[in-house]
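With one protein chain held back, the other chains of the complex are shown just where they sit.
Moving on to subunit A:
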Amino acid sequence: LAPWVPVVGLEIHAQISSNSKLFSGSQVQFAAPPNSLVSFFDASLPGTLPVLNRRCVEAAVMTGLALNCSINKKSLFDRKHYFYADLPAGYQITQQRVPIAVNGSLSYSLCIDNKMNQMVTKTVRIKQIQLEQDSGKSLHDDTRSQTLVDLNRAGVGLMEVVMEPDMCCGEEAAAAVRELQLILQTLGSSQAVMAEGQLRVDANISVHHPGEPYGVRTEVKNISSMRFLAKAVDYEIQRQIEELENGGTILNETRAFDSKLGCTVPMRDKEGKQDYRFMPEPNLPPLILYDTKSLPANMNHQQVINIDWIHERLPDLPSVKREKLVEQYGILPEHSFTLLNEDGLAEFFENVVKQTQMKPKKVIGWILQDLLSYLKQHSLSVKESPVSSFLLADLLNLLEKKEISSTAAKQVLAELWKGEGKTPLEIVKERKLQQLQDQKELEQICQAVIDGQENEVIMVVLG
């Protein structure tokens, strides 16, 4: 059987972290009472006009720069028409002709064969980033044959990040999205929490034989977590391979991932191929961005965005942060990945290092093995840890000073988890875990043990 080459591309919608929506002043907030954050424009009341939110543009520029894109100094807005209950105007304002950023790349890392110490770096090309409106939410109440529409989300700013089909499997897709998520969170341009709908991923998947043209692709939607992303992609690849090997064909269709069944199913195809009747948005002039060279002399600072200015102020991206951690603390690259992978863990680690004499190379073990595994076991975030960095540092100092053994330290840690407010020293005293340093005392204890176990000693001496 000829080998199959799976091809995976992604369309990711990230909700922009801003106070107000992309084209109107209503607030952006998760889980607010239905229809409480809807301005006249969001509800598409006749006569209302869009006004572009500066913060949203800045967020898109930051993201474009972080993903090595060229920022288009002139980009345009378009209307994409379709009828749906959660789209009050009957069209979405998006950037179809000329988006704000193009031609970037994202590097991400994978463990080979699940071995943490064998990481490989991959790159996926970023086709473009475009600004567009989010839609409202519709909830179908089948029992009462009605649809409930909540427009709170209608008009919230989105960045659509399009990743070229450079990925080959679920693991790669998940790793790429994970890295994007970290970048967005570092920039602050999106909080990118999948569970809150701030990061939505659609996958485009096809398979072909090497040397042959790409196969027909399907689009997979309704993926609600990173884990499901990998599953959905892998399932669909498998499904397509089986279908083709059995002589079938792949339809160019949209499929939904059913998380309960772990498979993809065709989505209810309402209108066949949609013609979105794209048209320029006449109420928004072209978006013009400047850099230091092109910035006119007496331009009102409030009215312009300077790309260079934003570039200068970008925070360290995750890849840079990892490098710095490895360099500064002498930890392994895979450690730096884990540190950045858990929200707040890197900070925790650095705080402990600051407060202890123990070498970072040793501290990392306590962080990644003891602390992290405990947190995982109890489904706690770093923020929720009953053991603070101060307490852990305190404990590690005792260990470093050889006042306790490492076995004892683990026992103290187990006690600390209870969060009863005791200090490590208190627990040590309570449980009499102090390590004896005094040579003479140790000799006496050993002697006493030997004396008390005469038979065993004779057995040992005799060999």
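By our rule, a contact is a pair of C-beta atoms (placed from the backbone, for glycine too) under 8 Å apart; a residue touches a chain by one contact, two chains touch by 3 or more; residues count from 1.
Going forward, contacts and distances are computed from a predicted model.
Q: Which of the following names does UniProt give to the chain that is not shown: "Platelet-activating factor acetylhydrolase IB subunit alpha2", "AP complex subunit sigma", "Retinoic acid receptor responder protein 1 isoform X1" or "GATA amidotransferase"?
A: Options "Platelet-activating factor acetylhydrolase IB subunit alpha2", "AP complex subunit sigma", "Retinoic acid receptor responder protein 1 isoform X1" or "GATA amidotransferase" considered; the missing chain's recorded name is "GATA amidotransferase".
Q: Specify the residue from the set A:5, A:85 or A:216 that touches the hidden chain.
A: A:85
Q: Out of A:279, A:414 or A:442, which is the one that touches the chain we can't see?
A: A:279
Q: Could you please point out the subunit A residues that touch the chain left off the display?
A: Per the touch rule, subunit A residues meeting the hidden chain are 40, 43-52, 79, 81, 83, 85, 88-91, 145, 147, 149, 151, 275, 277-279, 282-285, 303.
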